[in-house]
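One chain of protein is taken out of this complex; the other chains stay put.
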Amino acid sequence: MAVLEVDNLGIRFGGLQALEAVTFKAEEYEIVGLMGPNGAGKTTAFNCITGLYEPTTGTVSYRGRDVTSLRSDQRAALGIGRTFQQVGLVRTMTVLQNLLTAQHARIRYSAGEGMFGAPTSVTEERALERRAMEVLDFMDLTHLANTKLAGLPYGTLKMVEASAVLATDPDLLLLDEPSAGMSPEESHEFGELLLDIRRTLGVTIVMIEHHVPMVVGVCDYIYVLNFGRLLAEGLPKDIQSHPEVISAYFGEEDTYGVA
Amino acid sequence: MDQLIPAVLIGIVSGSIYGLIALGIVLIFKTQRVVNFAQAEFATVGAFGLYIFHVALGLPYALAAVLGVAVSGVVAVLVERVVVRPLLGSRDVTVFVATAGVALFIVSLTLFIGDANIRQAQTLFPGDPGFVVSGLPISYQQLMVIAILLAVAAALTLFFKLPVGRALLAVSREPFAVRLAGISTSRLSLLVWLMSGLIAGLAGVTFAPTTQITPGLFTQQALFPALTGAVLGGLTSLPGAFLGGIVVGIVQSSASIYAANSGVPGPDTAIVFVILIAVLFFRPQGLLAKEA
Partner (left out) sequence: MAIDTTSETVELPAPAREAAEASAPSTFRPSAIGWARRYAVAGGLVLFVFALPVLVPDEASANLIALAAIYACVALSMNVLTGYLGQLSLGHQAFYGIGAFVSATVVTSFTLPFGAGLVAGALSGAVAALILGGVALRIRGLYLAIVTLAYGLLAENSLFLIRSLTGGGAGVVANRPTGFTSNRAYAYVCLGVLALLFAFDWRLLKSKAGRAIQAIRDDEKVAASFGINITGYKLLAFVLSGIYAGLAGALFAHQLGNVVAAPFNLTLALTFVLMTVVGGLGNRVGVIIGGAFFATIDTILELIHGVVIDAAELANVELGEGIDPVLAPVIGAALLVLTLIRAPGGIGQQISPIQNWIRGGRFDIHSMHDKTAALGGAGDGRS
């Protein structure tokens, strides 16, 4: 059974058909790449999977369960974690507070127990903090724990965001352009890190990505979207040489290597 | 049914005041995405101006009225420079709170200067005999209020045909492009606040003689209905503000008359609340808005 199955997904915004009949899946422990030019509908697909948008047609299934009618937070609680193109963090909080907030759905005490300071909540809070520090340690960010987000460089924010989403303890991880704003070396390291994350945490990953070397180096399987439709799918090596993909995607895009 | 005509007439008079204040609110919102909480209080400033210049200082009535309107304009310009300008770019709610502070500031300042005494300004028509419709006395001054609203609406329509007016509309749509075109947004912003101040001043000066002038008069009586009128019209539509104000005025006066014996106090507030919630729930873009 696939971890994620998107079947015949379609969504309209006013007169615009943003997605049409999109079907794809991610198997256990796979890293799946979602590619396509700007406006192809990649982030829209993520928003449908995580429940921010309600698709007009089609279903989203997670581990065989139809989650199409669940709220966004309910899907997150099931284990679907995601990052955002523009850094999905709580910007007025410190790095550590962000990681504590991210663990929300895993917290065992109730909101009431927390507000009245029940002993269970106090011990649980300590455990949350320990776990947050472990994740930060894994991501090499311990030194930033008590830093406010304001002023951190974009690349660091993306790493903090990745830590936060790891702290949600996801089973399926959706990454929206994780290496945007990173140098080629940094994005290479990030690719290694992703493989490491999969190995140690056992997660399935779907990622929107433009750095071709990273996609080819990391992904097991690739889907290409164009104008809201699935243009091609296949192994990285096949996609690279797929003529339609080249004309639709590489042809019109810019030439500075990140296309 | 014999009460309907008076209800509509009173509604149109108070609705004209709401419409005038709503016009100022919309004018500012359209160009700056700022809701001016102090807009109604600018009208009180004009009313106080009329009273002080005419009754206290003994200037001729017409001159006092003109000066009263001018004072409103000056206050609006001051508010733009001192409070709104430094806050442009912050969240719209922040600016809203700041203008609420301005309203409170003006109320307390008028209280401070002239305590809470009730003042009565003369009407433009000595004795003002007025006439009677369906048993309801209507004064000429009240007709003036309606006339002023129509005149302001006509003047605004003309204004937006002029190059300056078109530039203003452009700012509301594409602030960045206008800056690129070399038009001073700072000066346009000042112009918008001046206009809104003058419109409020006109409302204050014409309406004041029909009632008693107290600090906070217009904020208490007209701000909420005017805001609702503006929202009803879509917040960015000038004709919408005009009509929205009048509709709120008529509904309000009908509610007051028909629910007078229902035992529910404040039916006029309640009905405006219902209108506001209904519009925001079912047609948040307002009745006449073309742009979001």
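Should a chain be cited, it is by its letter among A and B, assigned in written order, with residues numbered from 1 in that chain.
The rule is simple: a contact is a pair of C-beta atoms (placed from the backbone, for glycine too) under 8 Å apart; a residue touches a chain by one contact, two chains touch by 3 or more.
Since the model is a prediction, treat every value here as computed from it, not as a measurement.
Q: If you put the missing chain back into the full complex, which of the shown chains would it touch?
A: When the full complex is considered, the omitted chain touches A, B.
Q: Identify the residue among B:59, B:83 or B:194 that touches the chain left out of the display.
A: The missing chain is touched by B:83.
Q: Touching the left-out chain: which of A:3, A:32, A:48 or A:89?
A: A:89
Q: Tell me which stretches of chain B touch the chain missing from the display.
A: Residues in contact with the chain left out: 33, 35, 82-83, 86-87, 90-94, 96-98, 100-105, 107-109, 111-112, 115, 216, 219-220, 224, 227-228, 231, 264-270, 272-273, 276-277, 280-281, 284.
Q: Determine and list the chain A residues touching the chain excluded from the picture.
A: Answer for chain A: residues 38, 50-52, 71-74, 76-77, 81-82, 84-93, 97, 100-105, 107, 109, 111, 113-117, 121, 125, 143-144, 146-154, 157, 164-165, 168, 177, 180-181, 210, 253-254, 258-259 touch the chain left out.
We adopt the following convention: only the chains that are shown with their structure count from here on.
Q: With chain centres taken as the means of their Cα atoms, state the distance from chain A to chain B in Å.
A: Centre separation, chain A to chain B: 50 Å.
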